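Below: one structure in structure tokens.
Subset of chains shown; positions unchanged.
The letters A and B name the chains in turn, as written, and every chain counts its residues from 1.
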């Protein structure tokens, strides 16, 4: 494992897009991308483009009412031609696939992880992440973008007096990034071409204070050991710090 | 009815966005909006924004095989926060609503109306129109944008030798526009605020030679007579001519 670390420091690995192993793809976060939602963000991570909206409603689903607590939920979907081959619509098939369910739930958990439900009060925020173009890392881009949309929606809610103090509701930022081992080399932020040949693949969501909200590591193709795990987590920490800078920069714009 | 015509000529009607009764909203057509599809177009008609993609595949659905003819089909959908209130996803509900079905079929018929299925050969083109932001006229914007995506997909198909001669496959342009009667005044290209109070509402798809592909007029709130129909069709002809200019301009760009 020592070699891998050296290689990273060495920076001699050549990735298809010329990046270093520990380098993020260019990130662009556009707020107010559409007009209707309380929060509306287009996030671009390389060629991956996701539209993230946050819908604030001052009512709760029935099962949550009279709890004195709010709720945050998320739905993820891909447009049919986000991918190089057209994917059939889940609405036409009449059911939601396992991958969609899994990712929707992941996004929801990550955002709930930074929201104080009591401070939110009996209000609901629905996150929608629709992938316009998919080039790897759509679920992590969704989380990173959704945080910004959520922040905007809470500003809206404070202005419209649905919540008292946004700073109490939103405890800290959250972002997510993928890391993986490709041909034995740990790498940060995998595009599709790398993701499809990764032997180990991990999605890591972290808060602004550097703690973990979610770690999902899967090694369907080759198990990974504790040393590799540590390198991957280091890479993820670096990536998430940079993503949170991008979030901050976007949120500071008028 | 004479008065209405005068009023139009007169141009004194005040519309919420300051347009004349016979004036289109600003149209913007962006080609190659995403990278994966053979044709990918973002069309903006005022605040209505639709992503239109055309997916070319050199195979046919089973029922159409060995017919010596191609097929063109279309699916329409709205993202949940395209509207001011969030709309539940049809994938989550597990079924497609009547409105979605109706519009998908309309778009498909309009585009098939300008394609020579024999010249297309045993190939399929799937049109996807996903509304990112809805402010009235989403079905007509879909048709207008989808034509451009279809044209690009056929260029791709000719370059990749799936078809011989695009000019034989695509017989002529098609575009569509809405017209309606609001407070007694016929108007062109209704945004949501007008559409919702239209007593008569008509969607008209026309070819480049000025013929009709589809007329769908509905008067749930007040029946209309032959004179009104004629005025509405005049408005639609004017609008479609201008939309076809916008299509041409977009297609002439490199």
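Operating definition for what follows: contacts are C-beta pairs under 8 Å (C-beta built on N, C-alpha and C of every residue); 3 or more make two chains touch, one makes a residue touch a chain.
Note that the structure is predicted; figures quoted are calculated from it, not measured.
Here 2 copies of the chain are placed, and the complete complex recorded in this file has 6 of them.
Basically, only the chains that are shown with their structure count from here on.
Put simply, the C-alpha centre of subunit A and that of subunit B have 34 angstrom between them. Across the complex, subunit A is touched by residues 34-37, 40, 47, 49, 51, 53, 55, 57, 75, 77, 79-84, 86, 89-96, 100, 126, 128, 130, 132-134 of subunit B.
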